[in-house]
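As you look at this complex, bear in mind that one protein chain is not there, while each of the others sits in place.
Our next item is chain A:
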Amino acid sequence: MSTNDLPATTVEVTCTINGDPVRLTLDPRESLLDVLRERLALTGTKKGCDQGHCGACTVHLGGRRVVSCLTPAVQAAGQDIHTIESVAGPDGGLHPLQQAFVDNDALQCGYCTPGQIMSGLACIAEGHMADDDQIREYLSGNVCRCGAYCGIVAAVRQVAGMTQEG
C-alpha cells in the first residue's frame, strides 16, 4: 500500500462564518482558504501564493487576522470567522475602509485588495496605526504586485482618523 492509499480520517467541525453557523465534515488536509472558496463559495478571499507569503487570503479567525492558506480548517472548530464578504453593509454599502481604497486609488488589479482590507481593518482594530511607518510595518504581510502601497497606506490612515503623515 502506498502512502497515498492510507485512509483519510474526517473531522466534524462547527464554526461561525460571517455570523452564520456552519457545520462541516473536513479532511484534515483542507486549508481554511480552500474550504471558504471551494466548499462555501466565499470566493472573495483570494489564493495568491498558498504559502503564507502574500496575505491575499487574510481573514479574521477568533478576532485575529490570519492567513487562511496556512490555517488547517480543522483549527477553525468553534471559532468565529469573518471574511471580506462580511465587511460591506447589509444594503451593499461600502465599509469606510473599502470607500477609502476607492478614494485613494489603493488598487489596480484588485486581486490583493480583499486581503489588504481584512488586514487593514485588523491593523486599525489592534491600534497599530500611530503613523505611516507603523501602518507599513503592520501591513507588510500583504503584498501588492501592482505597487499601490502609497494608496493603501493613505486609505488606512484616512480611516484611522489621521489627516497627515505622522
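Please note the rule applied: contacts are C-beta pairs under 8 Å (C-beta built on N, C-alpha and C of every residue); 3 or more make two chains touch, one makes a residue touch a chain; residues count from 1.
Criterion: contacts and distances are computed from a predicted model.
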item: Protein name as given in UniProt for the chain not displayed, "Xanthine dehydrogenase YagS FAD-binding subunit", "Uroporphyrinogen decarboxylase (URO-D) domain-containing protein", "Tryptophan 7-halogenase" or "Ferredoxin"; value: "Xanthine dehydrogenase YagS FAD-binding subunit"
item: Of A:Thr71, A:Gln98, A:Thr113 or A:Gln158, the residue in touch with the unshown chain; value: A:Thr71
item: Touching residues on chain A - with respect to the absent chain; value: 3-4, 6-9, 11, 27-29, 31, 50-52, 55, 58, 64-67, 70-72, 74-75, 77, 119, 122-123, 126, 128, 136-138, 140-142
